[in-house]
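With one protein chain withheld, the remaining protein chains of the complex are depicted in position.
Chains here go by letter, A and B, matching the order in which they are written, and residues are numbered from 1 within each.
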Amino acid sequence: MAHILLRHRDVENIHKLDVYRANGGYEGLKKALTEMTPAEVIDVVRASGLRGRGGAGFPTGIKWGFIPKDAEEVYILINTDESETGTFKDRELSEKNPHQVIEGAIIAAYAVGAKRIYNYFRGEFMDAGYAMEEAVQECYANGLLGENILGTDFSCDFVCHYGAGAYICGEETALIKSLEGERGQPWSKPPFPAIEGLYSKPTVVNNTETMANVPQILVNGAEWYTSMGTEKSTGPKIVCMSGHVENPGNYEVIMGTTYRELIEMAGGMRDGKAFKALLPSGGSGPVITADALDAPLTYEGLDAHNSVMGSASVIVMDETTDMVWAAQKMIHFFHHESCGKCTPCREGTFWMEKVLHRLMNGQGTEKDIETLNSVAAQMKGRTLCALGEFAINPVLSTIRLFPEEYKAKVKNSQSEDWEKALATQ
Amino acid sequence: MSDLVKLIIDGVEVEVPKGTLIVDAAKQIGNDIPVFCYHPKLEPVGMCRMCLVEVGFPMRDRATGEFVLDENGKPKLNFGRGLQTACTTPVGEGIEVRTTTEPVKDAQSSVLEFLLSSHPLDCPICDKGGECPLQNLTMQHGHGTTRMVYSDKLHLNKHVPLGELIYLDQERCIQCARCIRFQEEVVDDPVIRFHNRGRRTEIVTMSDPGFNSYWSGNTTDICPVGALTTADFRFGARPWEMKPAASLCTHCPVGCNTTFSTRREAKSGGKHVIKRVMPRQNEWVNELWMCDKGRFGHHYAADSAARLKRPLIRKNGELVEVSWSEALDFAAGKLQQYGTAVAGLSGDRLSNEDLFQFQKLFRKGLKSHNIDLAARRLAGGDVVAKVGLSSGSNLKELGKGDAIIVVASDLHEEAPVWWLRVKQAAERGAALIVLNVRSTRLDKYASHVRHYAPGQAVDAVRQLVNFAKVEGDSNGDALSAAAETAANANNLVIFYGSEGVDYEETAVIAQHLANLLLMKNGDGHAGRPNNGLIPVWPHNNTQGAWDMGVHPAFGPGYAALETPGLNAAAIYEGAANGEIKALFVMGADPVGDGLMADRGQLEFLAVQELFLTETAQLADVVLPAQSWAEREGTFTSGERRVQRYYPAVLPIGDNKADWQILAEIGERVGLGKPAFAASLIFNEVAKAVTQYKGMDYRTLAQVVKQWPDVGGEDGYYAGNAQKNRAGLGQVWASAAESGDAVAYDVAETAVHVNDGLALIRTAALYTPGTLISQSDVLADRLAQPTISLNAQDAAQMELAEGDLIDVNVAGDTIAALVHINNTPAGLMLLSGVPYVAGTAVAQIGQEIKD
Partner (left out) sequence: MIADKYAEEIEGILARFPHKKSAVLPLMHLAQREYGYMSEDAMREVAGILDLDPTHVLSLAGFYSLFHEEPTGKYVLEICNDLACALRGADEFVEMVCRKLDIPLGGTTEDGLFTVKGVMCLGACDRAPMLQYNLKFAEHLDEEKFDNLIAYLREEAASGEEPPSVVEKIAAYAKK
C-alpha cells in the first residue's frame, strides 16, 4: 500500500520544501486559503470523521468548532510531547515529513482564526525539532508562514518549543502550563482549552499525527477519507509496534486492521515464540491477550476486551514475559511521571510501586494483591487528570488476566527465591 | 436578584448566586463538605480530591436543547459523570448534589488514607494538634485503619528553615499548595514553590533572606497541617492550652484585628504569657490576614525585660523607684506650678481613652491648649473628618469601573494590608493611579503612574484636580488621562501619605484631594460608600489623636479653638528658649527621635512610657504605663473605624493604664474623681466627640455574620479558625455623608525648586525602632540605613553598590549603605532610618572604610 502519512518512505527527501511541493504539498493549504471559508474547512474536517490521534480520539472538526467565532486571539498547539512508553510515531513524522505537519497546522489556524502556532516537542526530541525548525525556515522564506500566506490576507506564525522531560506535559492543560513557563501540571477542567487555553486564550490542542492527516483531507475531500476505515474510525493510522516482534517500527494501516495482522506486518513474533499479551496503547491501556487479537484497530474495537486503541502504540509480549514484572515496569513509569498535583495519583502510584516491588522481590503476601486492587479502585475516577487512570490500567488488567502469576510471586515467598531475597537485603 | 440558582444538596433546596461553588453553597446550609486544598480566599484548584461529591446534572435533549423530563415531569438527572470536586464545580440550575452516599464516603476515606499513608502521624508533638484540619477530618471521615505498611513511609526532613521566621516539616506537608498559592495569588511574593514532582514534591525557597515576604506568617495559619510553623511559636504550646484574647495590631493605621493566644507558664511565675498573635477575621479591615510585623513585632509589649515597672523620680540626679502616690503628687504639683508655660506632647499609638484624658488634663485641668503630637508627619485630619472614606465602605468591593488614587505613599512598607487590598482591587479591574516621586511596589498594578519631581507633589496633585475639572479634555498627558479616569469612576478612594512632603504640604494636598472627591461631575464622590479619603497615618491611632483633639487648634470632635495653643514645633522651641517650663511627654521619645536635642531650659519634664527612652532618661519623673496587651481600650483606624481591644495578660509590675495615670493626676489638679474603667472614659468620649455619638463598648463589640464563615465545625481555616466574637468596630460618618462638606479654597503654594541632590526619607516596614527591636525574631530583617540612587548619579559621585558612606542631612550624619536602582535622577532615597518629613538637600560625605 502506498503511504499517506508516512509518504517519506516512498518519496525521497520529502522533508525538503520543493520535493514536498512537487508531490502535492501545500495544495491543501492553498485550497483552504483561496477557495474556502474557515467554516467550510471545519465542515470538511468534521465530515471526514478525523478523530484525535493523541489517544482520546475526540473528533477534530468538532474540537475546532468549539473555538468562539469572535475570539480575538486564538492559538494552535501541536502536541509533539510523545512520551507514552512504546510511542514513536510523532517523532518520525516530525523528522521525516515536517511540512505535512506544518501544513495541517496552518490549515487548522486558518479554520479557527489563529495567528500563531506553537509546536511543543518533548525536550528529548530536539533532533526532530531541528528538522521541523529547518522546514519552518523554508516556509517563512517562501511565503507559507508569516505575513500574507500564499498572497492571501491570512498571516500566521509558527514557533517550535521544547519541554524538558515530563510525560505529563503531553496532557493538554499541563502542556499549556509548561509552555507558559510553569510546572507542567494539568488543571481541573472546565475551563477547556478551547475556551481558556494558552495565556487564557481559546486554544486548539492537537496531536502531531492528527495535524498530519489534515492536508490530504483538504485535497481529496471528506468522502475519500471516510472511504477508509469504519464508520466511527476513519482514515489511516500509524501504529507503533514494539516489544517482542521481529521488526518493530511504525506501520501505517487503515483503521480496522486487526491486531493479529499488525503483528504479522511486524514480521511476526520474535524468534518464533508464542504470543502472550500486548499493551495496545503504550503503558496506559489495559493489557489484552490472544482472544482479542482479531479485534480491529479502531477507537471502539477493544471495547469488548475492556481496553482501548488509544495512541496505538502496541507493545507485544511473548510467552517468556513475566507479567508482574511488566506491571512493575509500567507502574514505575507512572510513579516517576506523576506530577504530584492530586492526592490519589501522587500517593497511589507511590504505594502501588512499593507493593509491586515487594512482590517482585518475593516478599509479597496474598494481601498485597488485594491492596493493589483496592488502591487502584481508590484512584479510579478520582484523579485530577487521566494519568492516574492510565496508571492503574496495566496493574488491574494483569491482575485480572494473569492472577496465577501474581499468586506465584506470593508462593515463591516460601521458596528459594524468598531466601535469596532475604539474603540480598 | 435574577441570577440566583436553585439546587438541591442532600435533599435540601438552596438558592445561591450564579457562579457560587458547590462547596460554598453547601456551607450556606451548614453542610461542611470536607476540603484541604480549597480556601475561600484562593483560586480553587481541585487538587487534594477531598471534596469529591456526586452531582446530578439535568439532562437536555441534544436535538431540541430542552430538559428531558421524567414521569413526574421533573428534569431527569445524569449522575454519570462520576464524582466531581465540589471546590471547583459551580452550581447550576436544577442540579442535585449528594454528599453522604457510599461512593462519596469511600472517596473521602480513601483520600484521607492516601494522605495519612505518607504522613508522620506525630500529632502528639505537632503545633497544629487540636486545630488541625487533617486531624479533624480524619476523625470525621477517616478509615481508622490503613493497609499501607509503616516501614514503607517516606521519611523526610522535619526542621527545614524556609527562612529564620518560618519552618517547614516536609513529612507533615500534604502538598495542598495553599501556602504557595497564597504567596503567589494573594500577595504576589512567589518566593516559595514546589520542587520535584510526584511523591517527592517538597516546598523550597531560594529567596534571600529565606521566605522573603512581609506575609509569610499567614501561610502558617492556612496550612491545614503542622507543616509550616513560626519560629517564635513552634513547640511553644498546645493549641488547646491557650486562651484567646481579641486585640488589634498597633503598628500601622490599618488596624488589623488580631487574637493573642496566651497561656499560664511556670517560667513566668504562673502568669499568662503571649504565645502567638494571629489575625482575627474582619472582612472590612484585614479579612483573614496580617503582615509579619504585626505577627512578630508584638514582643515589646508583654515579654520585654526592658519594660518599666515602677514610677521613678529623679533624686540627687538619679532616677529612683518611688510609690505611685509620691510620683503622682510630685507630677501634679509641678505641672500646676508654671501656669500656661506648660505643654504636653503625646505619641499616636495610645488609645482614644488615653488621648482623650490627656487633652482633658491639659485643657480642663491645667488650662493649656499647648498640646500636640510629639512627631507630626501628616496633616489633614480635619479634612478627613469631612470627606474621609464613608461608613459602609469595604475596599474589597472596589473593582471594575472604580478608581483608587495613591499619593506620596509606599503602602507596601507603610500599611501592608492596605497595599494588599488596593492591589487586589486593581486586579479586579479598578483603575489605580499612583502619584509619587519614585516607583513603589504599587506601580506594577497601576493603570496610571506619575513620578513627579522632588518637591513638586503639591503641584502634581493640583494639576490632577484641575484636569479633572475640565471634563473630557484628555490632552494626552498621563495625568490628565488619570484625572479623567478618576472623575468618571463609579467609586473613588484616595490614599495620601507624607513621603517627601512636609506637614504643611500634606495639609494642602489633603484639601486638593477633598475637592476632587467633592467635584460634581457625576454625583460627587464624597459621602457615598466606597468613596473618600484615607490618610496613611504614621501610627495606629493618629486618627484617634485627631478625633480626641490632641491638637493645638482643635478640641475633641474637631471643634476649632478661638485661640490655639502652641504646636509641637513651637513647644520644642519653647523648651529650648525657656518659654515652656514644664513638659509632659506621653508615649513618645522626642529626644531619641531627634526632635528635641535635650531638656533645654525645661524646669520640669515628666515622661509616661513603657521603656526608659532617651527622653525618659532626662525626666524628673517617669510614670510606667501598661502596654495595650495588658488592658482594654479603643483605637481608630485610618478608615475611621473605632475598634476595641481587650486585655491579654496581667499588667507588668505596678504599671497603670495611661488614661488612669492621667486621671489620677487630673484628680490632683481638681478634675474630680477618676473614672475607674476605660469604658467609662469612652462614654465621655462619645459625648464630647460628636462623631462618636451613639458608640459605646457594647456597640463596638457587635458582630455580624461574615463570609467566609470562619469558626464553624469544619475547621478548614486551620490556625485562624476562630470566629470573631469580640467586635467589628464602628466607622464614624464623615461630614460629607450628611451633605455637610464644601470644597476648599486652597491657598497657592510656592513650587519647590531643588538645586543639588534631593533626599527623601522613605519608609521601610522593618525600620529599626524602640518597639520592633524588642522582637529577637525580627533582628535579621531590620532595615539597614540605605541610600538608593540611580547608576548615573552614583557614577558621578563615584559610589558603588554596597559602599558604606556618610550622608549629611540637615545637620545629621548618617552612615548608610549604597544601593543602586531605578531611583529617578537627582534624587536619593534614604530608608532604614527614622522618618523625617519633607525633601531635604543632602551631601555625601566620606566613604567609610572598615
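Operating definition for what follows: contacts are C-beta pairs under 8 Å (C-beta built on N, C-alpha and C of every residue); 3 or more make two chains touch, one makes a residue touch a chain.
All values reported here derive from a predicted model rather than from experimental measurement.
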item	value
Option touching the unshown chain, where A:R122, A:R358, A:R382 or A:K409 are the choices	A:R122
Per the touch definition above, residue among A:N13, A:T34 or A:Q137 touching the missing chain	A:Q137
Candidates A:I4, A:L33, A:I238 or A:I315 - the one touching the absent chain	A:I315
Contact with the hidden chain (one of B:S207, B:S391, B:S447 or B:N808)	B:S207
Footprint left on chain B by the chain that the document does not show	190-197, 204-207
Residues in chain A touching the chain absent from view	82-88, 90-91, 122-127, 129-130, 133, 137, 159-167, 178-184, 199, 240-244, 248-250, 279, 282-283, 313, 315-317, 321, 326, 329-330, 333, 336-337, 339
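Keep in mind that, in the parts below, only the chains that are shown with their structure count from here on.
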item	value
Interchain centroid distance [CA atoms averaged], chain A/chain B, Å	53
Residues of chain B that touch chain A when the two form their complex	45-50, 52, 82-83, 85, 88, 106-107, 110-111, 113-115, 117-118, 147-149, 152, 154, 174-175, 194, 196-201
Contacting residues of chain A [partner chain B, same complex]	166, 168, 183, 187-188, 335-344, 346-351, 354, 367, 371, 374, 378, 381-384
